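Heads up, this is only part of the complex; the chains shown haven't been moved.
Per-chain numbering from 1; labels A, B and C assigned in written order.
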Amino acid sequence: MDIRIILPIIGDQFNKEVEKEVKQFISSGTTVDIKNLRRGTASIESVYDEALGSPDIIDKVVEAEKEGIDAVFVDCFGDPGVDAAREMVSIPVVGGFQPAVLTACLLAGRFTVVSVLPSVVPMIRNLCRKMGVESNLASIRYINTPVLDLLEKGSLLDKLYGELEKAVHQDGAEAIVLGCTGMLGLAKGLQEKASQNGVSLPVIDPTGAAIGFLELLVRNGITHSKVTFPVPTEKERRF
Amino acid sequence: MDIRIILPIIGDQFNKEVEKEVKQFISSGTTVDIKNLRRGTASIESVYDEALGSPDIIDKVVEAEKEGIDAVFVDCFGDPGVDAAREMVSIPVVGGFQPAVLTACLLAGRFTVVSVLPSVVPMIRNLCRKMGVESNLASIRYINTPVLDLLEKGSLLDKLYGELEKAVHQDGAEAIVLGCTGMLGLAKGLQEKASQNGVSLPVIDPTGAAIGFLELLVRNGITHSKVTFPVPTEKERRF
Amino acid sequence: MDIRIILPIIGDQFNKEVEKEVKQFISSGTTVDIKNLRRGTASIESVYDEALGSPDIIDKVVEAEKEGIDAVFVDCFGDPGVDAAREMVSIPVVGGFQPAVLTACLLAGRFTVVSVLPSVVPMIRNLCRKMGVESNLASIRYINTPVLDLLEKGSLLDKLYGELEKAVHQDGAEAIVLGCTGMLGLAKGLQEKASQNGVSLPVIDPTGAAIGFLELLVRNGITHSKVTFPVPTEKERRF
């Protein structure tokens, strides 16, 4: 099957790392390619950034379906443009939030999302509410690091581990969801560090969960509901 | 005080009626003007329509603040672009959904939203969930009429009354919220018709509720929280 | 429009201050007068106090409607007697709780109520549950000061600010609701102090929110639902 990754920012500096990481999550026979946005923002850390990127994200999803792609991953934890894009296509489309958080609901009773900046806390809470899983949310934490700084891996593991410890011991978390798709290649190390310190819990990488869910959907021959995401009616649209 | 109404569609066919209607809801000393979008859609009936209109809605809100406007009403029941716009300004900004539904929560234990098309049902449910009031929602109903057909008032009252009756007798509604800001000038008549048929409940017009809330906010010297809607950080944005 | 404030205690020591404060919240053309109770308590800080005051509150609301008053504010954060009074009249009646908390739901994702004494915490939680907004409640805090001591403004701002800081940094509050209508004239200063310390969030005065909501209701020609608050049947009542 062919999966398209839309990395919904105007720069391509994450592409190589994403490509490398994704390979460990796909099954043999699955291909992956990556597209960025022409119009949008350098990173997504606000509802404003999401709003500016959404029109081009939708275009890119529509284009993917026309090209015969089987499934699309909008590679951002805020699921920007995903609902709108689902209205426009029939192939499965997921962002980073839903697959990761649903996987957490499978593996543990309560989870903590550890993300980048305080500005995304209300956005993530709203996503939890919209999907009806807020009662499983132990807390939303952040490492106070902008998305674009995530490329330097230096102290990231320590920062994440500091929040993991507070999540487990203060908030009652039983699983950790990495709350930014830019936190690539860190889940495994974080999980091991916690385990070495006596806390065995899953650390969920949103990229891996998204790829896994897309394979599941394609193999099952199912996609998002057109009752929930009906095809928009014809009308004048000037854009 | 000066209120700006952003009627977030690319046509101006509703403007006159809005202007006329709004006058009954403002206090003396309040001025109102109306702007439409340059880029967007002819009406808003899908998440896709919201996504296409949002960038220009945000621009128009930012412009309003720069011009010294005191408060902004984004004149659509789906609150399109409102969260993103709040991040960008300090003046109060409301859409049609929040003021109307909060007013319903004040006046009754459970309310039904009566809107236009089945496509908006999931959108309205998500708004209720996001605002944390889903347990007060008796049902979401629709009259199966596109927004642009609302200009012909002909049978609208009858269609709305049909849904009101089902809302009250089947769903347990104790108040009705008109779920489209295009349903102008209908609330009073609907409320009277219900009363004549022995059911005395409020029918809430989202335009009137929005204007009332904006006056409340300006007089109280309060606006949306910048903890919930923080100012986006500086970064490259290409749009 | 004519608004009647029922200050539901047997003393009139707050009346002057209320009268002065209220003037900033009304629009031109609105008049306000104030009544106290003949039978009731010196202040309201328990369900017991509410029970003793309710019969006279109801009488005063009925009297207001008979006198042609347009809307009534029962000036206490516990909304004492409000539901019963709504059953007896058709004009809008609000207490301090509902308008303030609904305004918080408009402006922020989660709010903290800061009130007077630990004894009112269960009362406020029950009001949040009854109105269906408990999931938006970050916490209920108190400054450990009886209502009647609120007349001396001395250290009040500092006490309130201490709780505001804990609300924001420990409980995740994104807005503050002053949880006693006796906390008059403090919202603006508290909001400014928080802003100077880098936290920009609304501090909501229940009096201002109540007046604003009553104006909204009267201008919209709507009032509480008689399905939720039906007229009591005729029967023997000895009181």
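FYI, a contact is a pair of C-beta atoms (placed from the backbone, for glycine too) under 8 Å apart; a residue touches a chain by one contact, two chains touch by 3 or more.
What you see is a predicted model; the values in this text were computed from it and never measured.
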{"item": "Identical protein chains across the whole complex (3 displayed)", "value": "6"}
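The criterion applied here is as follows: only the chains that are shown with their structure count from here on.
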{"item": "Equivalent-chain rotation between chain C and chain B, CA atoms, steps of 5 degrees", "value": "180"}
{"item": "Length of the line joining the C-alpha centres of chain A and chain B, rounded to whole Å", "value": "31"}
{"item": "Centre-of-Cα separation between chain C and chain B, whole angstrom", "value": "26"}
{"item": "Rounded Å distance between chain A and chain C, as computed from the means of their C-alpha atoms", "value": "43"}
{"item": "Per-residue multi-chain contacts in chain C, two or more chains", "value": "109, 135, 174"}
{"item": "In the complex, chain C residues that touch chain B", "value": "24-29, 94, 98-99, 102-103, 105-109, 131-133, 135-136, 168, 173-175, 187-188, 191, 199-205, 208-209, 211-213, 215-217, 219-228"}
{"item": "Residues of chain C touching chain A in the complex", "value": "109, 135, 174"}
{"item": "Partner chain C, residues of chain A touching it in the complex", "value": "122, 125-126, 129, 134"}
